[in-house]
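Notes for the one structure printed next.
With one protein chain removed, the remaining protein chains of the complex are shown where they sit.
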Amino acid sequence: MAHAVISEPHATPTWQGITTLKFAWWLFLASEVMFFAGLIAAYIVLRAGSPVWPIVSEVLNVPLVAGNTFILIVSSVTMVQAYAGIQAGNQSQLRNMLLATTALGIIFLGIQAFEWSALLREGETAQSSLFGATFYTLTGFHGLHVTGGVVGLVFVTLKAFRAGYTQAEHGGVELMGLYWHFVDVVWIILFTIVYLI
Amino acid sequence: MAHPPAAHRAPYMRVFVFLVVLTVLEVLLAFVLAASPAKVPMLIALAIAKATLVAMYYMHLRFESRLLRAIAVFPLILSIVLALAPSFDVLARR
Amino acid sequence: MGGLIQNASTFGPAIDLMFMVVLVMTSVAFVLVEGLLIYFLIRYRARPGQRAVYVHGSRRLELAWTVGTAFALLSLALYQRPTWAEVKQTLPDESTALVIGLSADQFDWDATYPGADGRLDTADDLVAPPNLLYVPVDRPVIVRLQSKDVLHSFFVPQFRLKQDAVPGITIRVWFQATETGEFEIACAELCGLGHYRMRGLVIVESSEAFEARLAELRPK
Partner (left out) sequence: MTTHTGTATHVTHDHPAAEKSFIQKYVFSIDHKVIGKQFLFSSLFFFVFGGLLAMLIRTQLAWPWQEIPGVGQFVYGNSGNILAPEAYPALVTMHGTIMIFFFIIPILSGAFGNFLIPLMIGAKDMAFPRLNLLSYWFMVPAFFIMLAGFFVEGGTAAAGWTSYVPLSALPDMVPGSGAGQTLWIVSLTLVGTSSLMGAINYITTVVMLRAKGMHMFRLPMTIWALFITAILVLMATPVLTSALILLFLDRTVGTHFFLPSGGGQVILWQHLFWFYSHPAVYIMILPAMGMASDIISCFARKPLFGYKPMVFSIMAIAGLGFIVWGHHMFQSGMNPVLGTVFMTSTMMIALPSAIKTFNWLATLWGGQLRLTAPMLNALAFVSTFVIGGLSGVFAAATPVDIFIHDTYWIVGHIHYVLFGGSLFGVFAAVQYWFPKMFGRMMSDRWGKVHFVLTFVAFNLVFFPMFILGAYGMPRRIADYTSYNFLAPLQSLNQFMTLSAYVLALSQLVLFGNFFYSLFRGQKAADNPWQANSLEWATSSPPPEHNFHAEPVVYHGPYEYSSPEVAEDWLPQNHALDGAGLKKTPTPAAATGAAAD
């Protein structure tokens, strides 16, 4: 995979050694940015145009989710350590850190599921208010992306345990990392605008 | 995929400390400044700082070519346009 | 052709003038471009033994037509701002103007007039028959536009006025009729299967006749 598609005839300068796949991956992430931009713009507009909006800290469990934010940040660090590990040819660091990242991703999802179910029990639903609708949509689509990331991580981890990556060839780990950090960045923005403001 | 060069020993752990500190700061500010008009701009500035740290160091944009950075920055500019014009519209109506 | 249909409002002439200015500018561009196109088509048909001119461009020409066009477009942009501001950004003084409530739903226009207290949304509001909007001539009228269900658009061609009626918000628009008579309201935003028959009438009358109308609407 990592040697991508550069079939030998194309001696054109590929910008500073970016592989075709990594380039395309960044394009995909750029489109994902615009997808969340659409949802976030809708949220901002709806909130700005709304005469009433609940005091967020009274409805949402901010300390719990702050903890969850911490978990996601830690998972970014473990992800980047996994990448640093394979760059240095350290297979056990790669495997351990990938396992840690996967586990942290699952914990994040678990806490989010807990948070959702508590809210739903309090009667805060997507139908009950604009606040609920935007809350579930934004965190829901982020959660879906985390879920997709966890599935990807499982595959990457399995491949790592079968020694599928080497110091020279580890494009899959890099792309997985890029996606995972992207999801982290989205959460950083969402946490601030949904939970804190 | 033999890059980015191992020369840059990216300061992953130092960035991590920054991220945690900024997050704690954010949560504290959100409660301390609950009613202050400075709250929203400050929190947004902090969020942007955190996002930038992750993108620059964990996503290695700091060490990437200008082309990749352009791919990352272009949608951000568009997102700002997309969010600002309609919110100005509703705010001015209220 | 030449120009829009008959006008019957105070800001109509400014809009018609804008239309004519744009028409003249675009006609000049149109004749220039299409004329050159046809001329080149005939003049430069392939002839045996001849060779095309080998030229890749001209910085001077590019600069000339870029600056020229930019100047024309910017002047147009500046020139139209006052008219837009007059029609959509300002409202006449409510003390002299007549304020009418106009509510759209599938597929009717319903007008309400202030009663004796001179205010809308009170118990003594006067309700006009559906799809009829009575207004006095030569007096500014503010229409408080609302929609009960979906988007509609309040369009009176002779007044050069169009404004969407948006559910959830109230939009104020104004006009001042300069002629008495009946003018049709057409809905200009797709609003369902009856969109085409969402037709209303603006009836412009002298102020005496208008007052008499209001008196008729008062409960006996």
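Letters A, B and C name the chains as they come in the text, with residue numbers starting at 1 for each one.
Methods note: a contact is a pair of C-beta atoms (placed from the backbone, for glycine too) under 8 Å apart; a residue touches a chain by one contact, two chains touch by 3 or more.
Computed from a predicted structure; not experimentally measured.
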Chain not shown, its touching partners among those shown: A, B, C
Residue of A:83, A:108, A:179 or A:195 in touch with the missing chain, whole complex considered: A:179
Of C:26, C:122 or C:206, the one touching the omitted chain in the full complex: C:26
Missing-partner contacts on chain B, residue numbers: 67, 74-75, 78, 81-82, 85-86, 88-90, 92-93
Contact set of chain C toward the excluded chain (per top definition): 1, 3-5, 14-15, 18-19, 22-23, 25-26, 29-30, 33-34, 36-37, 40-41, 44-47, 50-58, 61-62, 65-66, 69-70, 73-74, 76-77, 80-81, 83-85, 87-89, 106, 149-151, 153, 155, 157-158, 160-164, 166-169, 171, 184, 186-197, 199
Hidden partner chain, residues of chain A it touches: 1, 4-7, 9-12, 14-15, 20-21, 23-25, 27-28, 30-32, 34-39, 41-42, 45-46, 49-52, 126-127, 129-130, 133-134, 137, 141, 148, 151-152, 155-156, 159, 171-173, 175-176, 178-179
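Simple rule for what comes next: only the chains that are shown with their structure count from here on.
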Chain whose Cα centroid lies nearest the overall Cα centroid: B
Centre distance in Å when chain B and chain C are each reduced to the mean of their C-alpha atoms: 44
Computed distance of Cα centres, chain C from chain A, in Å: 49
Junction residues of chain B, two or more chains touched: 93
Residues of chain A that touch chain B when the two form their complex: 2-3, 15-19, 22-23, 26-27, 29-31, 33-34, 37-38, 40-41, 44-45, 48-49, 51, 57, 62-63, 66, 69-70, 73-74, 76-77, 79-81, 84, 87-88, 168-171, 174, 177-178, 181-182, 184-185, 188-189, 191-193, 195-197
Residue ranges of chain B touching chain A (in the complex, touch as defined): 1-3, 6, 10, 12-13, 16, 19-20, 23, 26-27, 29-31, 34, 39-40, 43-44, 46-47, 50-51, 54-55, 57-59, 64-65, 67-68, 71-72, 74-76, 78-79, 82-83, 86-87, 89-91, 93-94
